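For this view, one protein chain was removed and the others were kept in their places.
Right after this comes subunit A.
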Amino acid sequence: MPLPAKKKRNYLPLVLLALALFPIFGSTYYNELIAKIMIMTIFAMSLDLLVGFTGLVSFGHAAFFGVAAYSVVLLSPKYDPGNLWLVLPGAILTGAAVAFVVGLFVLRTKGIYFIMVTLAFAQMIYFVFHDTPLGGGSDGAFLNVKPELRIGEKVLLDLNEPMQFYYIVLAFLVVAYVFLRVLLRSPLGHALAGIKSNEHRMVSLGFPVFLYKLAGFVTAGGLAGLAGFLSACQFGFVTPEILSWHQSGNVLLMVILGGMGTLNGAAIGAFAFVVLQEVFGALTKHWQLLMGAVIVTVVMVLPGGLSSLPRRLKGLLIGGGARHG
């Protein structure tokens, strides 16, 4: 990272261990909930690459998640399991390819215009699936049998098995996390950080900034596609709602709630958002009212998001200046 290294404890192995052992104790309901959180974490981390690390506030990120989820249904046979070798790369490439095309247009705009144009593109894609029979129209479509990984006659991985599915999601979460960490410390990652910090200077230093932003945008689209693939496999159906601006807004809220530009924050935000959604949803029909109150509170009290909470508390206890950013 560009900032001087700070000494800090690494809790990641503990989190990983907890996630790996969870299904031994958890019920089916909780296993599914945790799997959903992990999928949303991949989705939120992919958006954090844009919002938190490149400075591109995209309000249309559901488009890439959604088209990838639809591609799973469209690439799978109706009554047989799809081939994972085909469906998974297909979904990721669909997300990345749509991001490439959208990026060619939206990355020419900046600031508030970028937010609006990403939203506009996502809405266009939403209505393509909502108003045409391509993906079953407004009713959506079922993924009757989930994909499986076979070599010859032997089925290696079967996503219809809840336990297998849980660990596959966990594996992909680890892969996505490590991939992003590696990417961010690479020359490309440092250039993206430079673009976030001072795009004008990057141009005058000779970086073809548009291409760098496009690379980031396509990567984020592909990762969102991975999340979309897993989501389609978890729920077994897709509806246009997963493409809607609500979904784009939710994932943006996860990133903001957890803290932008930290990756860990995206995970914490996804966890908090999904859990609160469940808790408030069980309490009242108007759960969004409570959720809104929580988000406003967090943004006001903790500008760095939930992931900055330990640092803030430490600052208060030790009496050192609280750092937020």
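The criterion applied here is as follows: contacts are C-beta pairs under 8 Å (C-beta built on N, C-alpha and C of every residue); 3 or more make two chains touch, one makes a residue touch a chain; residues count from 1.
Going forward, contacts and distances are computed from a predicted model.
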| item | value |
| --- | --- |
| Complex member absent from the view - protein name from UniProt, among "ATP-binding cassette domain-containing protein", "Error-prone repair protein ImuA", "Succinate dehydrogenase / fumarate reductase iron-sulfur subunit" or "Lactate utilization protein C" | "ATP-binding cassette domain-containing protein" |
| Sole residue of A:Leu183, A:Leu276, A:Leu290 or A:Leu309 that reaches the chain not shown, by the stated touch rule | A:Leu183 |
| Touching residue (missing chain; options A:Val101, A:Leu134 or A:Leu205) | A:Leu205 |
| Full-complex contact with the absent chain, from A:Gly52, A:Gly66, A:Gly194 or A:Gly225 | A:Gly194 |
| Contact set of subunit A toward the excluded chain (per top definition) | 2-4, 182-183, 185-191, 193-194, 197-198, 200-209, 211-212, 215 |
